[in-house]
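In this view, the complex is presented without one of its protein chains, the others remaining in place.
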Amino acid sequence: MTALLFDVLLALMLTVLAWRVVTTRELLQSVVLFIAYGLLMAIAWTRLDAPDIALAEAAIGAGLMGVLLLDTAGELRRRHGWRSEGGDDDTA
Amino acid sequence: MNHLLTLAILLPAIGSLAVFSRFIGARASGVVCAVAAAPALLLGLFASTMEHDVAWMLLGATFGVDPVSRIFLIFTGALWMACGLYSASTMRSDPRRSAYFFFFLLSMTGNFGLLLARDVGAFYCFFALMTFAAYGLVVHERGAGPRRAGRVYIVMSILGELLLLAGLIFAVAAGAGIDMADFASGVAAAPNQELITALLFFGLGVKAGAIPVHVWLPLAHPVAPTPASAVLSGAMIKAGLFGWIVMLPLGWSPAPAIAPLVVTLGLLGAFGAAIYGALQRDPKTILAYSSVSQMSVMVVAIGAGLMAPDRWPLILGALAIYACSHGFAKGALFLGVAVAKQAAGRDMLRRMTMMGLALAALTIAGAPPLGGAIAKKSLKAAAAGPESPSGDALALLIPLTAIMTTVVLGKFILVMAGAMRTNEGKSAVRLSPWMAAPWLTLTLGAAAAAWLIAPPTEPMTDAPQPTIPSLSAGDALAALWPIALGVLVLAITMRLARSLPKAPAAPAGDLLSLYTLASRATVAAGRRTRLPGPARWKLDFVPLVLDSIEQSRRGETLTNIERAMKTWPVAGAVFVMIVITLAAMIIL
Amino acid sequence: MIEPMAWCILAPFIGASLAFLLPGRVWRRPIAIGAIGATLASVWMLTSQVWNSGAQRMDLSGWPAPLGIGLAADGFSVFMIVMTGVVGSLIGAYALWHYSDLSDATEPAERRLFWPLWLILWGSLNAIYLSSDIFNIYVALEVITLAAVALITLSGKAEALVAAMRYLLAAFLGSLSYLMGVALLYATHGALDLVIIADQERAGLPEVGAFALMATGLALKTALFPMHFWLPPAHSKAAAPVSAILSALVVKASFYVLLRLWFGVFDGPAMYAVGILLGTLGSAAIIWGAFQALRQMSLKLLIAHSTVAQIGYLFLIFPLTARRPSGELAAAGWITEACTGVSYHALSHALAKAAMFLGAGVVLHVYGSDLLTNMRGMSRRLPITTFALAIAGVSLMGLPPSGGFAAKWLIVTAALGAGQWWWVLVILIGGLLTAGYIFLMLRWAFISEDAPIQLRPANMPIQLAALALALLSVLVGFRLEEPFQLLVIGDPFPIFDLP
Partner (left out) sequence: MTRHDATLRRRRRRALLRVRIVVAGAGALALALLLVAAVLELPEGPLGLAEEAAAQLAHTGVDHAVTAVLLNYRSYDTWLEVGVLLLAVMAIFALRGGAHLENVRPAPRRDPLLTWLTRLLIPMLTLTAGYLLWLGKFAPGGAFQAGVVLGAAGAMLRLSGTPSLDRIGDVAIRILLAVGFLAFLVAAVATRLAGLDMLELPPGRAGDIILMVETLATISIATTCAVLVMAMPGAESPPAIAAKDVRKEART
């Protein structure tokens, strides 16, 4: 029962985090949420009995991607003051 | 002979590519045109009926020659050859000459291809090729006039292609097959025979200059370079007629609903176009209207064939001769316009030119003993018969059109004579034998064609067979009085016109102004309409609709939709919707 | 040991590794020529092997399927591999001169990285055509996507980067959708091999979901209307040889996979409504793409939109091979025509489109811009290129005699045989519109330009590469016998076995 509750909660949090990552207007915040999403995802993989993938997800999805995205976001902000302000759906 | 068939299509195609890639210079282009047109002409003159599956295509494309297409090949081939040779001299100094010859040879490929095609698909392909390549000829002389003519031409042509296509599709769907030999009978057997006939008639009618879809013709023929006008008006216009002959259910079953309409349109065109043409001042416009008028006579013949299938073999024979005679004469007249320009200033040449022009004009008017008289007599004889109201109409019509033809071509001769006086010494290019010879050949061909060419017969049937009629003294008299009357009418009107104040010329393109007016009025009415939107939610969508209407008027809708599809929310939604639709379609 | 199937993948990969490790000017040409030669030799051996002794299959890693991955070659795979080989090596020939003699115009990265990227891409294309494993196909699709994205960014322009990013994201969406389908299929069948799945019972919701996801994902990667939004910028902003590779070859790979799944995995012919829907989207692509092409003022964008339109024809195979709800085949007796026609369209389009993009590359190099209005006087200055563009246009329009004509004719025949005459209408209208934009393009080439303008010279080899492709696109229309025979080897369109 507790396991089921935990799984449902995990799934819900993943969904909410994913939604927030996409809709957040602040770039840096979005990156942080993405890292959190990656870590939760690693937990989800563990729950699915896939420790290999959990390891890879934590290392690559949260760790490496997090560093790359953080650095990029920070750099963009420092150099151009470029914040995601909506309306540029059309780039990416 | 099979090789000749292949060459007739391949040579112009190869020639166009050779000219296009500038492997060949301007002067040689004339030779290329002549050589490229030769196989078709030879086929027309000497080939017996044949069919040839083009094996290397492995797709069942069939080409061939039959008695009707032979006659078309003769005058079409001769015209293309003569005009090609003529162009080589006149276009020599044109900066865009390679484009001209490219489109010229490409149109030639299409024209020969459609005459030789024995299946509907190939006919359509070559017909489209000719149509679109001819656009290059229409707009060749840049400037406002050609641009407008080109626009009208392309709009009307696309309309025509679509109507034709729709007709073909309906016919094939109704089981007519794609083989030309069984196509017409298949159309006749189709349940929606009348609809197919109407679609094919108007689709091909755009090219043939049938009223009321002829409007591009008086605009386009005068603005094209003169040799190109000659093939447009002499050869390519007949491609529409050829299409009617091979595709309409003529001789198979009557089309009681559509035939009267065809006859009426033909009658309207035969007279209306001649009168309107006589009001024009530009010689080439006058000739274009004369073409519309003459084609309308042939439309009446088609209508007569649609009414009385049993008389069709006779009508067909006469029609082919008539078309041949007119093709030669119209080509000669158009080339004559250019020849006259270059002959101006030299008395001897001028007189000869005027004589040549008069000869060609008289051929069309049907003065004996010229070939035109034969063509008219046989057409009259073929159509008239027991219980054939349309045939009677045709029999009555022919002398009457002869009057009108005399008036309109007489006007042309007068205009030309005036022009030659004022144009003295203005032409940059001097008349050379290379230019005179093709023109003379066409003129003589026009005079003689109907005498020399045997009408197509079908020996296997017991239907009445067309023959070459002989001209008796009575016939000669019957053919001469309309001409005399025409000259009289012309003289009186010219006299009257001189005493009246000069009125502005009637605009070329007649009905076109009506169409434009109607479309403008529709758009204006649409813009004035306000859509009601009481509820707030609905109100939001009103500007959306209004905006899209406005955008489509400015031609921006496509751009905007494309731009919207590029945004991720729309792209994502589209993606998801397609997944869902696919799944739903399997489940349901 | 000679094993042509493996070498079709190994040869370009070896070339790619060498080209990556030795990017210097000295090594570039020998490595490129060697890789092209070795790959072509492998392709030739594979072709003769399949031609003489029928379809081939081999297991990788010593484990037969379902545990291991299998490679399989039947007539259809060989057809696609030969297409890739011929078009690819001619594009390669163009690139050799493009990146050496025209080096002043190219970025350093472009010169160093083109060959490793293109050779990996080539190897992975062959890998897709040979793969018999749906997950392996996913991996190979990913390799292709990444290589293509990197190739686009090579030109070093901001617009290319933006286009490449859009392409990357769209392609990822497609790949992930495909991957979800793979997961569902694996869960239902417990296997990944195409042959094993094909032999099992089908039906059920998981399979419906798998088909919807995989088909949509692959259609997105093939740029089927209305999911073509990424293609025109990506294909038009890249350098000329890259555009040619993308438009001629890359979009065909995902279509190939979709076709394999349609016949092999999902019993597609039973899904009449789906077939009609895919055909309708294809028709919409034909019309829409052509209309957009008519409106372009830049040569490369025009050609790219033309690709959107031409892709539409490929999707007509689905309605033509479907069975009516009543059970009988829509085009019984015409299946060979439909399948051969569509395969042939893929081939002739690849040749013609590559020729056009290479021609556009020459124009861009000589004139410094690819605006149609700037192409004035081209017919005199660049007769060979103008000729190549026109010839390729003839094939695109489907005028006889050309590969495009043969393909469209076969499709039209099949459509009429199937009683689905409305596709014929679409094909013919599409042909008219194609003629429209080809004429529009050539019109500018023929307007003479009197004012002397400063132009860069173009050398002969790059012009000849475009010409060779254009001529081939016409010449393939002359002989259909061998392709007909090749395409039925191994029964790649297994519709005949069905009742």
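Here the chain labels run A, B and C in written order, and each chain numbers its own residues starting at 1.
The working rule: a residue touches a chain if its C-beta (ideal position, glycine included) is under 8 Å from a C-beta of that chain, and two chains touch if they have at least 3 such contacts.
Fair warning: this is a prediction, and the values are worked out from it, not measured in the lab.
Participant: Give me the visible chains that the unshown chain touches, in label order.
Facilitator: A, B, C
Participant: Looking at the whole complex, which of C:M45, C:L161, C:I447 or C:V488 touches the chain that is not displayed?
Facilitator: C:L161
Participant: Specify the residue from the set C:T188, C:S254 or C:T413 that touches the hidden chain.
Facilitator: Hidden-chain contact among the options goes to C:T188.
Participant: Contacts of chain B with the missing chain: which residues?
Facilitator: 539-544, 546-547, 569-570, 572-573, 576-577, 579-580, 583
Participant: In the full complex, which bits of chain C touch the chain not displayed? Write them out.
Facilitator: 1, 3, 6, 10, 13-14, 17, 20-21, 23, 58-63, 66-69, 107-110, 112-113, 116-117, 120, 124, 127, 135-136, 139-140, 142-143, 146-147, 149-150, 153-154, 156-159, 161-162, 180, 184, 186-188, 190-191, 204-206, 208-210, 212
Participant: Across the whole complex, list the residues on chain A that are touched by the chain not included here.
Facilitator: Considering the whole complex, chain A reaches the absent chain at 51-52, 54-56, 59-60, 63-64, 67-68, 71-72, 74-76, 79-80, 82, 88, 90-92.
To be clear about the criterion, only the chains that are shown with their structure count from here on.
Participant: Using CA atoms only, can you tell me which chain is the most central one in this structure?
Facilitator: Located nearest the centre of all protein C-alpha atoms is chain C.
Participant: Based only on mean CA positions, could you tell me how far chain B sits from chain C in angstrom?
Facilitator: 41
Participant: Indicate the whole-number Å distance between the mean C-alpha point of chain A and the mean C-alpha point of chain B.
Facilitator: 69
Participant: Distance-wise, how many Å sit between the C-alpha centres of chain A and chain C, to the nearest whole number?
Facilitator: Roughly 36 Å separates the two chain centres.
Participant: So which stretches of chain B touch two or more other chains?
Facilitator: In chain B, residues 566, 568 touch at least two other chains, as defined above.
Participant: Please set out, as single numbers or ranges, the residues of chain C touching at least two other chains.
Facilitator: Counting only residues that touch two or more other chains, chain C contributes 166, 169.
Participant: Using the touch rule from the top, collect the residues of chain B that touch chain C in their complex.
Facilitator: Of all residues in chain B, those touching chain C are 17, 20-22, 56-61, 95-96, 98-99, 102, 121-122, 124-125, 128-129, 132, 135-136, 158, 161-162, 165-166, 169, 172-173, 178, 558-559, 562, 565-566, 568, 571-572, 574-575, 578-583, 585-588.
Participant: Across the complex, what residues on chain C touch chain B?
Facilitator: 166, 169-170, 173, 177, 205, 208-209, 211-213, 215-216, 219-220, 226-229, 271, 273-274, 277, 281, 291-292, 295, 379-380, 383-384, 386-387, 390-391, 399-401, 405-406, 409-410, 412-413, 416, 419, 421-422, 424-425, 428-429, 431-432, 435-436, 439, 443, 446-448, 450, 477-481
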